[in-house]
Structure formats: C-alpha cells, structure tokens
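For reference, the structure is listed below as structure tokens.
The complex is shown incomplete by one protein chain, all other protein chains being positioned as in the whole.
Chain lettering (A, B and C) follows the sequence in which the chains are written, and residue indices restart at 1 in each chain.
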Amino acid sequence: MSEIVGTVGAVEDSGDTMLGLREMELNFGPQHPSTHGVLRIVLKVDGERIVSARPDIGYLHRGTEKLFETETYPMVIPHTDRLDYVAAATNNHAYVLVVEKLLGLEIPKRAQYIRVVLDEMQRVSSHLLWLATAAIDLGAITPFFYTFREREVILDLFEDYCGARLTLNCMRVGGLEEELTPGWIEKLRAFTEDLGSKVDEYEELLTENRIWKQRTIGVGILTTDRCIAWGVTGPPLRASGLAWDVRRALPYECYPELDFEIPTRKNADTYDRYLVRIAEMRQSRRILLQGCDWLAANPTGEIRGKVPRVIKPPAGDAYASVESPKGELGFYLVSNGGNKPYRLRVRPPSFINLQALPEMAQGHMVSDLVAIIGTIDIVLGEVDR
Amino acid sequence: MDISESVLNYFLIPAVKAVVVVILVATAAGILTYIERRTLAFLQVRKGPNRVGPQGVFQWVADVVKLLMKEDVVPAKAQHFIHFLAPVLVMVPGMAVFAVLPWGPEFTMRIPGLGKITTAWYAADLNVSLLLVLAITSIGVYGIILGGWASNSKYALLGGLRSAAQLISYEVPMGFAVVSAILMARSLSLVEIVEAQRTHHMWFILPGLVSFLLYFVSGVAETNRIPFDLPEAESELVAGFHTEYSGFRWAIFFLTEYANMITISAVATALFFGGWLRPFPSVKALAFLDLIPPILWFVLKVAAFLFVYIWFRGTFPRYRFDQLMALGWKTLIPISLGNVVLVALAALGGMRGLRILGTVLWVVAAGAFLVVTRLRTAKPPTAPLVPVPVGARKAEA
Amino acid sequence: MSFWDDVLLLDIFGGLRMTGRHLFRKADTVEYPEAAREPSDRFRGMFRLDEERCIKCTLCAIECPINIIFIDWHNEKNEAGKNEKVLDRFDVDLKRCMFCGLCEEACPTNPKSIWLRTKTYELGTYERHEALYLDIRKLVKWDENVKPFTLVERGEGR
Partner (left out) sequence: MADEKNGAGAPKPPAPAPSAATPAPASKPAPVSTPVANAPAAAAPKAAAPAKPAAPAKAPVPAPVDAMGEPLVAALAAAVPGAVVSAKKMVGQTTVEVAADKLVEACRHLRDAETFTFLVDLTAVDWKARDPRFDVVYWLHSFDRGNERVRLKVGVKDGEACPTVSGVWETANWMEREVFDLFGIAFEGHPDLRRILTWDGFQGHPLRKDFPVEGIDTGAAIYPDRYPEGGGPGPGDKNRKTVS
C-alpha cells in the first residue's frame, strides 16, 4: 500500500499521430512564468494543441494540516493566513467560523460587520491580483500596474487596521482583536467610492478589446454540470450560470442583511469568468459601502463575544465555510475536547478547482492553457497546503 | 574622374558611412531600449529606470556592459555551431538594411584638404532599394528558426516554429502594401519614392491609408512585438526562441529587434509619410518648417512610429498563434490584394486618380468614425450580467 | 454596427486612449530608499522588550505558534527579601518569525512588555544568524534601525 504507485516522469508514449509525427511531451513548470507559483503540468502536445494535460502539484506542500494539530486554537490563525496568501482575511474568517460553530458562540454585530468589510476588501484585492496576473498571462502588461495601484490602497487599509499587509492574522475566535482606527472608515469609503471608476478603466482596456475577446471567448468552457461534477465553486461556477454563492446559499455573519447580487453569466468560458469577477468587484463595492454606512452609524460596541480564556470546543465535528475569492473555502474541525484541534481539514477551493484543468484545457492550444490557469485563479499555497 | 576621386566616392565615403551607420544603429537600438522602458513606465504610472546618469539615460550602457560581462551559457546538447551562428544571422541583415534607408536628401559639405564633397544622408541609393529591404529583412527569420532549433529546448523550438510561420505569413501583406506605394511612386528606389511625394504634392498616406495600416500591422508582426510577440511570448514560451541564449548573444537578438523596429518605422516614413519632407512639401506658406533640417523631420517621424510601437506594447494583450495566422491569411492578405487593385486603378489616373482615392478614403473613414462613436456612447461599458434569483437551480438559459 | 466597430478598430483606439491618458499622470510609485513611506501605527515590525515591565510569565513564548521565543529565568531574593524572577535568557529567533503578533497580544502587563509594533521593516541583513537572532541585549536596546514605536490603544473586547 505504501509502495510507490506510478511515477510522474514516466509517461507512456502514445505513438504516432496522423502524419507520422510524434506527440511532444512538454513540461510546463514548475518554474514557468505563468503557472502562478510552482505548479507543474505535464503536457502532451500535438504541435501546439494539447492532447492531454496532467497537473502535478505538491511543490509547496508544507504540511499545514499536520501543523494545525500541534497548535492551540488561537495559534492556528496565523497559519491559516498562509494558505491562500493573497486572501488571508477569508482564511481567518472560515477558520474562526468553524471554531465558533463548535463552541456555540454568538458574535457581536459590530464584529460581524467589520469581518464582512475585511472579507470584501480581501475579495476586491484578490480579484485585482487575479486580473493583473490573468492579463499579464495573455500579454497585456499594463493592467497589472493599474490594479496594483488600487490593491496597494487596500493593503494600506489592512496595515492601518491590523499592522500587516498580506498575512493579516486579523480575526479571533469570538470576534476581532482590535477596534478600527479613527478615520479608517472614511479612508475606506473614499477608496470604495473611487473603485467603480477604476474598474471602468480596466474594463476599457480589456472588455471590448478584440484580442482579449478572441483570446478568452470560448476558451476553457466548463458547464454547470461539469462544474458540479468537479466540485468547482466560486466565479467559474457562477460564470456557468448557477447563481450559487456561499454568502447567500449558506449565509454567515451579517450577509443576509446586506443588499447585493450574485453576478452570473451563461457561457462558462474564460471571458465570462473575467466578467463575473469584474462584476463581483462592483458588488463587493456595494457591500463595502453598506458596511461603511453601518459601521459609521454604530461607531462603538463589542467586537468580541464571550470567549472562554482557554478555547476548548466540545468533542465533535463541524464544518463551516465562507465564500473566498476563489470559491467555497471550508474548514472541517474535529475536536476531542482538548485545546488543540484533533483534526482540522481545509477544503481548499484552488485545489479542487484545479482538478478541472485537464478537462478545460483538452484540445486547446498551449497559449490557451495559460489563459485557463489564469482563469481558475489558483494560489499554490492553498493548493499544496 | 581621377583615381583619388573615385577612391573617395566609391570606397572611402561608403566605408565611413558604413562604420557610422553600424555604430549609430547599435547606439540607437540601445537608447531605444531605455526609451521604451521609460515610456512604458509612464504609461503604467511608475517611474522606470532613473538611476544611471541623469534620468537614467545611461541605463542602456550599464545593461550592455552587464550583458558583455555575463557568462555565455550554451546548453550541453545544443548544436554549438548553429547556436553560435543564429545571432549573427539575425544581426547582419538587421544592420545591412540600414545601407539603403533614406534618412535625408543629398547635401554638400566642405572637408579641408578634400574640397567640396556632395554626398547624401544614406549609404546607398539603389534603384531596387525597396526590394533589397524586403529581401534582406526576410533573411533574419533564419537566425530565429535556427536559434530556436539549435538550442535543443522545446520552448525554443516552439518559439522558432511560431516565428517561421509568422514572419513568412506577414511578408505577404507587407509586400502588397509596399507594392501599392511602388505603384504610386512608379519607382523601387526609396529615395525616388520620397521625391515622388514632393512631385505629387502629398504624402502617400492620403491615398495609401489602407496600405499604410496594412504595412504597419505587418511590420509590428515582423518585428515580433506585442500584440504579435508570439515567438518570444514570455508567459507561454518562457522566452521563445532565445530561451537558451544568455549574455551578449541574447543581447544581439534583443538589439536587433529594436534595430528592426527602427527599420520598419523608417520604411513606413519613407513610403507613406514623405520621408525627410516637411508636411505639405509644396505649400509655400509653410516654408518656415524648412528651418527644421530634413534629417530631423525623418528622425521625428521615425520616433513617432517607435512611440506607437511602445504604446501598443503598453496596451494590448497577445494574439494566439492560430488567430495570428487567421488574421494574416484571412484578413490582411485579401484586404491587401483588394487594396493593390484599388491603388493600381487610381494610379492609372495619375495624380488626379490618387487624389480622388485619398479623398474618398479619408472622408469615408472619418465619417464612419464620427457616426459610430456618436452611436456608441450610449452603450454601457459592461455587457449586462444575467440577474438570477438567489438559490435558483440554474440561470434560465 | 459591430461590423463598423471592427473595421474602425474602435476597441483598439479605446485601449490606446486609456493608456495614453495615463501617460501624463503622476507616477504612483515612490523611490524607495529616498522616499520611504511611513508604516501605520499598528505596523508589526521589529521586536522590543521592556525588561523592567516583564513579569517573566512566559506567556508570549507559550502563545507563539512556532516557538521562537526562548525564556529562562531563576528566582533571586531582592532587597525586600522577596523572591523575584530574574531573566537568564530572553531570545527571539527573528529569522523564523511570521509577525503574527500573538506574543504581544498574550502579554498580560499593561502597557505591554513585548512589542512587535515598531515601524521597522528594513530587516535585510548580510548575516542573518547574527542580526536576526535577538538576545536580551538586542531586545532592550533600540537599534538605530528600529524606529520609535507608538503605543496603540488596544481595542475593546480583550
């Protein structure tokens, strides 16, 4: 059972193609400019057309889930930052949600709103990063700088709030550690109101551009049924036409009180996923404005519930999930009553969405593979954990 | 004609010109890399290289020195000789083309000890110089293919293959675009084409609007620049055909790319934008524009084209290989064929025919542009998204 | 309509106009060593310890997720004849630190005895084993690299 089952390097030769030409095996990664980290894909190509693609992951495996089992509940939070390291707030959120669920804790309203605001900021920042890298994968270098300009503001706001820009460690079991700094809401509101016109700028560069459309329309189609079969969640699922979002489907925190829509598209291709993410940024903007309003109207209040000094959830198991920018990010916690998680499993959306890559890439060209990897929006820290 | 004069005219002056051209081209290509980085930085709201020298203008010198110092790595299983030959094959045609580029008209200068010398701002005025440009520039593709193949790397091979298909395909519309200019000027000599624009009292961009667009698009493709930079597509093929090159061999590829950009821009200037002529060369009222020397006019026009190159790079994504081929074969070549017929018919009518063609083209283009942009303003920036009720099983298809 | 859009290259010109507009905007970047931006008040940077205030409870070391704080102490009789904890060793292995700030959060003294919230992010060094392993001398002495910290009021709910 524990012997080596198969080896990655040994791909059997599939023989000749029509013209007596051999298929070529191409190692795409792990050190390649557009695999977004250390993803390796073993491609079999016929000319430039992909016959088969086989992702090979694990280059960034750090054993985070093993590490979780050695840490007490509060100490796990900084480790969750490092899963999807461009969206640390949603990771924190999913983790604290599951612990709170098992503890049966009530979260103060104000903490809920601050959490939601942080989540949505993180969603915008993650989508901005996605847009930057996806555009650069397709050869458009300039959107990268425009989106990073906006992302920088979000990171500054994070820094103002919790002192870190990327690995935030900003949520705690039962609520939040820190109150907002004075003037933070105003800064956030100023940025948020500006965001709409900035998104218009990216759209003007890309949405109508004929090259962008040619490169993305009809590329990497994954219909709703296939999405569900592969467990794909997040923007790819919504781009296929199913308006399913954890924020609405399995509501958490104060999302039921907020007014926002779930953008969907019908064609399930790369272009639609692009449009869905763009629309999600606009929806996040709506949520952020509502959050700003609420927080400005309720400037004081508890931000942490009644948390026992030593967090020891009762024995049992629970699962909680949030809509991370990549899809449904879930944590499955098994507790044996001790002060450390007995088992803490991450349901990583990147990992599960990446599984659909071979199907999406089949029959496309090498250039499209780059677009498809970009459109799934993987973060290898989360894929490999 | 005594011997000393023929030595002077047929050996000394061309030799001096050759040396000067090579030095100038290499320098200009180097400076162009700096200008490109700087311009891109401005397009991208950042600062760009600004450390070496005032405003970083010597950045390219530092880069060249660094590249010279670098170790020249050759892959163990590469074809060593061809791997070595490829950059040479790319560079030599890239430099040779500059012999016939008409940077300015003839001029006379007085050199102490030699007397008055009449020479020109070009190394040679061949009567087939345009043909020579087309012929020589297409040799460069061999260097790219061979370099890609000899590197013994799959990425380089794919880059080389892409390059071969792309360069050969885009030669065709480019050739047709050039043909229309030849038809208008009734000459193959670049110098005579420029002069013809004086005698026709107009730049050939007027009747040659379509020809120029075709030429420039093909030119961008010929020089492997965004949106046609597939042979070296960084995000797909790592670095394409020069993946396995390092140090100064890589620099040769790099510099030649910029030299080729200058070539394409210079030919476009000569064919369609009046070369060294000032705007409206026959309008006396604008004679004050002659204060700017002809060579400067030429350089300014070339610079404008180079800026467009860089602007393109800062704006567009990259085509896919099959789309690039489709664009070349299914769009550009049919249009260029039709365009040649159109220009030929107009050229039959002489100067008057060309004028009519030019007027019609520009009026139609400007009119359509105005109408369509006026109509478009009502359109929202995003295609509307399908609103779906929460929890619905599936969006209504 | 879309035919004329295609022929007139409107999308192409739209994109060019977008980037062209940025050509004349001021750069958003700063030139780093000359114009460094000031981190926020809560910025988690370099460690700092106040030995006077520290009650040697080792909570920071316990709460550290990756165990990079090493504290040894022994009891000594002070002038009043009471037992007092005296630090033997207070080391922070900054190389491995992930700047989560849980140590500072765990500290029971008020104000805190151990801070991470200093406005210092320039931790680059040539000898990381030397420079990024903080013993008690480095922790209590302000390096000239470590910029003055601001004491931030902690939020409610603690």
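By definition in this document, a contact is a pair of C-beta atoms (placed from the backbone, for glycine too) under 8 Å apart; a residue touches a chain by one contact, two chains touch by 3 or more.
What you see is a predicted model, and the numbers here were worked out from it, not measured in a lab.
> Touching the left-out chain: which of A:25, A:46 or A:65?
Checking the options A:25, A:46 or A:65, the one contacting the hidden chain is A:65.
> Can you say which of A:33, A:218, A:231 or A:301 touches the chain missing from this structure?
Of these options, the touching residue for the absent chain is A:231.
> What chain A residues would touch the chain not displayed?
The list for chain A reads 1-2, 4-8, 57-58, 61, 63, 65-67, 69-70, 97, 100-107, 225, 228-232, 242, 244, 249-252, 306, 308-321, 328, 330, 332, 334-338, 342-343, 345, 347, 351-352, 355, 384-385.
Operating definition for what follows: only the chains that are shown with their structure count from here on.
> What pair of chains is linked by the largest number of C-beta pairs in contact?
Top-ranked chain pair by contacting C-beta pairs: A-B.
> Taking each chain's centre as its mean C-alpha position, how far apart are chain A and chain C in Å?
26
> Using mean CA coordinates as chain centres, what's the chain B-chain C distance in Å?
51
> Roughly how far is chain A from chain B, going centre to centre by Cα mean, in whole Å?
43
> So which bits of chain B are touching at least two other chains?
43-46, 314-316
> Could you list which residues of chain A touch at least two other chains?
Where chain A meets two or more other chains at a single residue, that happens at 142, 146, 149, 204-206, 209.
> Where on chain B is chain C touching in the complex?
Answer in residue numbers: 39, 41-47, 50, 311-312, 314-316, 365, 368-369, 371-373, 375-376.
> Chain A touches which residues of chain C in the complex?
Contact set of chain C toward chain A: 6, 10-12, 14-15, 17-19, 22, 28, 39-44, 63-65, 98-102, 105, 116-117, 154-158.
> Note which residues of chain A are touching chain C in the complex, please.
Against chain C, chain A makes touches at 71, 74-79, 81-82, 108, 111, 142, 146, 149, 152, 156, 159-164, 167, 169, 175-179, 181, 201, 204-206, 208-210, 302-304.
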